[in-house]
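What follows is a single structure, written as structure tokens, with notes after it.
Every protein chain but one is kept in place in this view of the complex.
Up next is chain A:
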Amino acid sequence: MEGMTATVPRPSPARPALRALRDRVLRVAELVTTPVLPADYLDMFHPLRAGTDLRGRIEAVLPETPDAATIVIRPGADWQPHRPGQYVRIGIDVDGVRMWRAYSITSDLGRTDGCFTVTVKAIPDGRVSNHLVRRARPGTLVRLDQATGEFCLPEQRPAKALFVTAGSGITPVMGILRNHPELTDVVLVHSAPTADDVVFGAELRQMAAAGRIRLVEQHTDTAGMLDAAAIAALVPDLAERATWACGPVGMLEALEEHWAAAGMADRLYTERFRPTVLVTGEGGTVTFTENGTSLEADGATPILDAAEEAGVLMPSGCRMGICYGCVLPLREGAVRDLRTGEVTTAVPGDGVLVQTCISAAAGACHIDH
């Protein structure tokens, strides 16, 4: 699931004295490796070592449904155990381009092999999800952030829980169910197009057969979508349950409305798949995050020109798209390459470097400057 929470690096597990020594040795070694860092050499031989950028190696890709797969990842030494329900940001090269996406962690914390898993559903036109499900190979190195997210159970476990999920919205919930056997009264209402499309279908049905959960499967191809009222009818003791919901924005909004109307808004926790869908239009508001300037730019004027006209001091070079003297990180939003019409988008957390001299706003965008 996509989340908006910033990742706060947690302290490394290595003992501080040892770490300080290691850092000092590396600083000395830099005298002979400059201009690259000693770490760059060490990474060639041991990319998963402690003290370097957090990476992971894909160990296996296990099909779940025709369009979903579980990816087993061996994280680097600095990886911190996650809390069930959290997600991890993964940076993987797709067609040579580093792309970052967030996926819920689905594995059992008790795994002894040191790996964790994420489960990915290929969405239409999803470059990263399709790559992970269909083309990713064991051995591939990926970049990782530490696990983060607040879609977790509270310390005080609820006596009764309800999970409402749709599609790949099951993934954080699976992470919770696998790791919290102490939950005894659980209802799971899950929607998927058909029985075969239910990710973790066999395992969930087994849990239901064993009496661990009450499972309500809604196969939307034949039975249609569930609305909030139908869920209330299916789960008569709804008011007594703490509810976690994950799925498409429309579903979550409907649930939030219903729970708020019933005066139980504080009993509903939601996790969204993706931030607001980008609408790329002709021009938009350009915001420079560091100097705070905001300006309206039309879709035909380079951001560089528009910014300078608004009095922003911009880095600039050849002004024809060849020298890269003007590149700035696009943190969020979309810009259009005036030469090709190609649109570059960034979701929060990205820092896609764009050439402002040949890029026009294609919707609201936030640029670091």
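Going forward, a residue touches a chain if its C-beta (ideal position, glycine included) is under 8 Å from a C-beta of that chain, and two chains touch if they have at least 3 such contacts; residues count from 1.
Methods note: contacts and distances are computed from a predicted model.
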One chain is missing here; what is its name in UniProt, given the choices "ABC transporter permease", "Cell shape-determining protein MreB", "Linoleoyl-CoA desaturase" or "Cytoskeleton protein RodZ"?
"Linoleoyl-CoA desaturase"
Looking at A:109, A:262, A:295 or A:353, which makes contact with the chain not pictured?
A:353
On chain A, what residues meet the omitted chain?
31-36, 40-41, 44, 93, 95-99, 317-318, 320-325, 327, 340, 352-353
